[in-house]
Every structure is written in structure tokens, then in C-alpha cells.
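Here's a structure for you.
Heads up, one of the protein chains got dropped from this complex, but the rest are sitting where they should.
Entry: subunit A
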Amino acid sequence: MATPSLRGRLARLGNPRKPILKPSKPLILADRVGERRRERGEATCITEMSVMMACWKRNEFRDEACRKEIQDFFDCSSKAEAARKMRSVQGEYGNLPPKKVNMLLQRFPNKPHIS
């Protein structure tokens, strides 16, 4: 969708009509973009954890008796950790993540003047 037009919207000397927009700050692009809303993640490895705890309850919290469940829990947590790292490294699908965009904009800021 194209940017809505700004013709005749502000209160200026040459504009005969009433102003449509009354902006509190000057309409100039800032050198940062807003952050992405963080997705609500859910807890991982709950099933493995509950299986391990059931085993603990049966065997009085001895680790030797529950080796297999503990190993499964460790595998699940390392897989979840790796998946989380991949997701944070990959970032957005098409666009850059907002942090990188802000870094670039800080280095190459918007010029409000004509030099």
C-alpha cells in the first residue's frame, strides 16, 4: 500500500482548510525502528522431565537407577538449546532483525538537511 498523501493535511500559511493532522513532533524519520514483539514461548522437555521425576519417586532419588530417563532429559534439553540458538541466529524470514537494522541506521543516519 502506498504512503497516504500529506497534501493539505497540516496547518500551514498556504493551506486554507482546517488541519487534518496535528502531529506533536516534526514528521522526520528517526534513526531506529521499533522492536519486534517477543513471541510467547512455551516450556520445552516437560514430558521427559515428568518421566524422570516419576522414576526418581519410584527409586528414592537414586541416579543410578534412572540413567536412561536422565540421559533422555539431557538429550532433549540439548536439542532444545540448539534449536533456540538456530532460531536466534537465523532471525527474520525476509527482513533483517530490528537490532541489526538499528545498528546500520546508527552508522548511516537519516539526513534531515541537504548538504
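Keep in mind that, in the parts below, a residue touches a chain if its C-beta (ideal position, glycine included) is under 8 Å from a C-beta of that chain, and two chains touch if they have at least 3 such contacts; residues count from 1.
Going forward, contacts and distances are computed from a predicted model.
Per the UniProt record, the absent chain's protein name among "Adaptor related protein complex 3 subunit sigma 2", "Aminotransferase class V domain-containing protein", "N-acetylglucosamine-6-phosphate deacetylase" or "Small ribosomal subunit protein uS7m" is "Small ribosomal subunit protein uS7m". Of the listed residues A:32, A:68 or A:84, the one in contact with the hidden chain in the full complex is A:84. Across the interface with the omitted chain, subunit A contributes residues 40-46, 49-50, 52-53, 56-57, 61, 63-64, 70, 73-74, 76-77, 80-81, 84.
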